[in-house]
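Below you'll find the structure I mean.
With one protein chain held back, the other chains of the complex are shown just where they sit.
Take a look at subunit A:
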Amino acid sequence: MDNVGMVLVALIAGALRVSTPFLFVSLGECLTEKSGRINLGNEGALVLGAMTGYAASYETGSAWIGVLAALVAGGGLGLLHGLVCSLARVNDVAMGIAVMLAGTGIAFFFGKPYIQPSAPQLPVIPLGFWSDAPQIRSALDVSPLFFIGLLVAFVMTWAFKNTRTGLVVRIVGDSSDAAKAMGLPIDRVRVIATTIGSALAGVGGSFLSLSYPGSWNEGLSSGQGLVAVALVVFARWNPLACAAAALLFGAAGALGPSLQTVGITQGYYLFYAAPYALTLLIMILTVAPGRVLRGMPGELSLTR
């Protein structure tokens, strides 16, 4: 295979492998923000989910129980954030940072005994069975969680547009006055949206520890949850765009190592910065000065 082909395969492989945590966290955050809250604590939910998932998988011997445990752990953290933010005069950004620190702290504390042991991993779907090239075979070993994430993106898009529940979430997120006039339970909707969103982030964490890179240690997330929160803005609060953005970030993250392997070694720090430079560029190109971001929920504390 020639070098361009190699890099392309690596980019596709990277998009499939690295994108899943971004996908889950950004979908979760998208749901939360659609209801009018910001949850920076999703980084904490990601790390806590990674630890809980790994621990549960190791203790029970089943990786899927691990995913479930991660879902519950992430949801619990989201519930906390949602409930506290429902109190009067609580700033959701500040609370989010507190939840993030709490989540990572709890995960590090209870995760100590699970750094050494090896837990059962999630199975992969070998979509590359038709190829003889080991590169393609390994690139197309895709985790089922990736497809579940895509499915969630489609369901969310459809639900926001076509269901009553989706409409309620959007109304609560866009105008609390309108929601009050309609008699909608604003706080309850937001708490539920935050809980589900954080549970999704927890599942994203279980992908990190149970699929790729597939082990638990304290440096596992290295800030991916925060990047995913930013991706939501980048994706204009559209779940399908979140999926696309996650794939793009995954591919861009694979660019640095794969270019180094084919011998393009100068300036690798620049390639590592590629995802961030890309985000910045698209932001600059698409945001006109002085206007509210298109698609942004009106109730977000950023706009008020």
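A few comments on the model shown:
By our rule, a contact is a pair of C-beta atoms (placed from the backbone, for glycine too) under 8 Å apart; a residue touches a chain by one contact, two chains touch by 3 or more; residues count from 1.
In this text, contacts and distances are computed from a predicted model.
Note on the omitted subunit: UniProt lists it as "BMP family ABC transporter substrate-binding protein", one of the names in "1,2-phenylacetyl-CoA epoxidase subunit B", "Cytochrome P450", "Anti-sigma factor antagonist" or "BMP family ABC transporter substrate-binding protein". Among A:100, A:220 or A:241, the one in contact with the hidden chain is A:220.
Among the residues A:18, A:200 or A:231, only A:18 touches the chain that is left out of the figure.
Annotation: of A:49, A:225, A:253 or A:297, A:253 touches the absent chain (contact as defined above). Across the interface with the omitted chain, subunit A contributes residues 6, 9-10, 13-14, 17-18, 108, 112, 115-116, 118, 134-135, 138-139, 208, 212-215, 217-220, 222, 224, 253-254, 256-258, 260-263, 265-269, 272.
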